[in-house]
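Worksheet for the structure shown next.
Here the complex is missing one protein chain, while the rest keep their positions.
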Amino acid sequence: MTFAIVVFPGSNCDHDAYHAVKHVLGANARFVWHKETNLQGVDCVILPGGFAHGDYLRTGAIARFSPVMADVVKFAEAGGPVIGICNGFQVLLESGLLPGAMLRNRSLKFQCEHVLVKVEQTDTPFTRACRPGQILNLPIAHGEGNYYAEPEAVAQLERNRQVIFRYVTPAGEAVDAGNPNGSVANIAGLCSDRRNVVGLMPHPERACESALGSADGLVLFESVLGAVKEGAVHAR
Amino acid sequence: MPVDPQLLEQHGLTVEEGARIIELLGREPSITELGIFSVMWSEHCSYKSSRVHLKTLPTTGPRVLQGPGENAGAVDIGDGLAAVFKIESHNHPSFIEPYQGAATGVGGIIRDIFTMGARPVALLNSLRFGSLDEPLVRRNVEGVVAGIAGYGNSIGIPTVGGEIEFDESYAGNPLVNVFCLGLAKADEIIRASATGAGNPVFYVGSKTGRDGIHGATMASAEFDEKSAEKRPAVQVGDPFMEKLLLEACLEVMHSDALVGMQDMGAAGLTSSTCEMGSRGGAGIEIDVALVPQRETGMTPYEIMLSESQERMLLVVKRGREAEVEAVFTKWDLHAVRIGEVTTDGRMRVKHHGEVVADIPNGALTDNAPQYRRPMARPAWLDEARTLAFDTLTPADAGAAFLRLLASPGIASKRWVYRQYDHMVRTNTIVMPGMGAGTIRVKGTDRALALSVDCNGRFVYLDPAAGAALAVAEAARNVACAGGEPIGATNCLNFGNPQRPEIMWQFGEAVRGMGEACRALGIPITGGNVSLYNETDGKAVLPTPTIGIVGLVEHADRVVTRAFAEAGHVVVLLGEGLGELGGSAYLKVLHGLIRGVPPALDLAREGALQRLLVTLAMERISRSAHDCAEGGLAVTLAESCFDTGVGVDVDVSELAGPAAGWGVIATLFGESASRAVVSVAPGDFGRLDAAARAAGVPITTLGQTGGDRLRIRVGGRSVVDVALAEAEQTWAHAIGDRFHRAH
Amino acid sequence: MRARVFVTLKPSVFDPQGTTVAEALHTLGYDSVSDVRQGKYFELEIAAATADEAKRIAGEVSGKLLANPVIESYRIEIADQKA
Partner (left out) sequence: MRARVFVTLKPSVFDPQGTTVAEALHTLGYDSVSDVRQGKYFELEIAAATADEAKRIAGEVSGKLLANPVIESYRIEIADQKA
């Protein structure tokens, strides 16, 4: 199985994603420069974290016009698994692959810390190895992770069970006390209506080894590895 | 052009220096030449007041691959790898514009590291501000922290540690010192020198504007009302551009088409051109008309002195230009050829072909003025060193304990480091707040433990002892984690060197720092001097910050400050002498910076540090935390926090009489060479044997467990609080002083 | 031609920056300021024959890049001709 890790100018978690899938998970990984136009032969696309184009203007706003994005859209539309992590999630939002937008954290500050995230849905390629309701300890590191969508849009996300990760308290409750950034409905991550495109603000790739404080993020990559191996998900 | 005294003064030069310029050139300088001399001979670039002292520092050792003289120092960390590191100040710019000043400080030190061919992997910072009770200081703090975060986070280098202290003396002159460490293959370190006549010189990065003209001279002048006028000089950082430069430069270095490179930091194109030529024993000729410009109508003077950020100067092998250009093009950057290497040892600057400056490199570097400025022990010192305990009433121990935990210097710094991405690159195995920031070195078994420290109160009361104590503390911090201290870098922040008492503080501090490093076997591979840190004639506390790199042999054996679990034995290594001079207790409870700082026996300090490394690497210690600000009581409290494991100890063996100053001195005295360590009961025998073998005094204090923090003397509890209460106090003291709690 | 583009959060979207600025102003004693909204402001230099053409280009650019239609709206003025 081969992961493609898209590198935008300003991506800075690209090497972390590479390390996680190649050296911890043991899969193949290759970097794809944002000017390339061909994702051929890859089984899963990772849009990594960082500050594509410096996050100037708006997070993800300029990156979505990168040449590679046309192929990422094609890959996603063909059913291939795509995961956007942090800045990658922001790119997915800007490019319309996932609904909604990001506002500044309500603290107006960058926040880097471990948070608790509940897995709400296990029928996506990135959560199928999770237990329903499993709580993951994952780091966040962002200044604009305050997810927003109009109330009707949020209602539709809920109806379609597209909210797959929510920030929670240690008791597992998705209440304000567990919400680090002000995201509507404590949303930490979403999937597309076809469920193959996933975006989340926390960094699973930073939580794949216990030496780093948590290995809870590895299950996302194990999930997609299993899904691809079993042929449960692929771009056709 | 005739140089009159007024013109010289505008350039921060003395009349004697003006005469010397004429002598060295054999003629009157042009205005461009005068500008070039003014920045190269500024304190910031020439080290004219400090060099005679810096020469005395120990800079060599078996691990040293690069000592002072290049953009950064380097030490061998095994496996064919080098740690490349340095610290730099951006104090004055950070006062004028906190966000951009701090941000560009981070950008500058990162360039110093990747210029050496190293990939930057960790940042630390050492910050000093006035009292947090002042709204203006709070804005300054918010801006500086946001600026460091804004730059470091964006470029993707984790900030894994640092320190922050508050004292009124810094209110009008904060200190912003940033440390960066990078990794390189030991045999691939790049030097910033220009060789090979005819090799082309390339400019790459941001376009040049009128930013920061005379920034280097500004960094060499104290503040007064007039400095507000220098404000248009503010530089704006562009971390995105720097990220592109970083990746492109590291890629270029992997080809052998590169001869040398240097960043354009303070004094921009001037210092890079002249220093590269000088180091290579060659000359450089450039035409400033070829320099990419952001603004129109810039003069050669302005182009040479601009401090626009995110620019690099490269010397490339002739015939290999296309390879290098292709790499930069990939990263959307343009490398522009602006000149070439010559053989005549001169810096020649043309403007559309016409020579506007032609100076022998030596006149700007080796022949720059050197001063042995007069030094005098301050008259006020004897008075400040006396401590009349009979005029003070000792505070209640329990209340003092909570006051100390709530004081910003001791309270949790989470409000600060939460704004820094401290995990990016997935190497951080000890996060900020848990001890020395520690990063693993992927591909090896090893890790690096990093610490920056300085207690300005100690330095103020005894500069030599204070600077030595700073070295001891920083080294002890990395030793607690299990790291052997193998290299250091310093950032010497002082007042106006033209005042003999400041120069005395400086000279003494350098002497003390050198002695400590020599005794502990830690070479200083580079650093930075920041003088004129004064407001209206009042200097900051002398602050010679030291950054230390510790080598941890086994990353998986790293130890943090926090008690691991209940039922462990808590011991004190080293001896408390009840020394309260210069302590946080006196400052926080009595508003005093007085007395004599703790005594330091460097042999005992070294023994303790070696023991701490052994205890970690042999998996004996389960936590280790050095005793510093706030003394034993605060050290014990900090050992409980975050893991929430309580402690119950009896310090009778250490204490004097059970009331009054004896208890206070035992709990809050800041004697050097001590650490609180916890071990599983079954390992106590090994600990005891190791301590005895090392000749380090060991006292069993009690054990971990429960949800209270209890310190007893004899039968009596002198501190007894719910751990949760103490932790709340400590955790929120800084954040609560700012507007939003979130 | 000089175009000015104002990008503001839609009224329904909570504006954390504006709210914080308003709070800070109250702390400073400016109680007469009751509501603050923060947006972005751009000045573009556009090579166009007519103001209308400049406006068309500015509009395209704003819709595509400068504003995010999910949360923001925009308004354009051409320097010598307010619109």
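Going in written order, the chains are labelled A, B and C, and every chain counts its residues from 1.
Keep in mind that, in the parts below, a residue touches a chain if its C-beta (ideal position, glycine included) is under 8 Å from a C-beta of that chain, and two chains touch if they have at least 3 such contacts.
Since we're looking at a predicted model, the values are computed, not measured.
Touch with the chain that is not drawn comes from one residue among B:E33, B:D112 or B:D238, which is B:D238.
Summarising the interface, chain B meets the missing chain with residues 96-97, 100, 206, 209-211, 231-232, 234-238, 240-241, 294-295, 308-309, 332.
Hidden from this view is one chain, which touches chain C at 6-8, 18, 21, 24-25, 28, 30, 32-48, 57, 60-61, 64-66.
Remark: the residues of chain A touching the chain excluded from display are 53-54, 56-57, 62, 65.
One rule holds for everything that comes next: only the chains that are shown with their structure count from here on.
Between chain A and chain B the centroid-to-centroid distance comes to 36 Å (mean Cα coordinates, whole Å). Per-chain CA centroids place chain B at a distance of 41 Å from chain C. Separation between the centroids of chain A and chain C, computed from CA atoms only, is 30 Å. For chain C, residues that reach two or more other chains under the stated contact definition are 20.
In chain A, the residues that reach two or more other chains under the touch definition are 105-106, 108.
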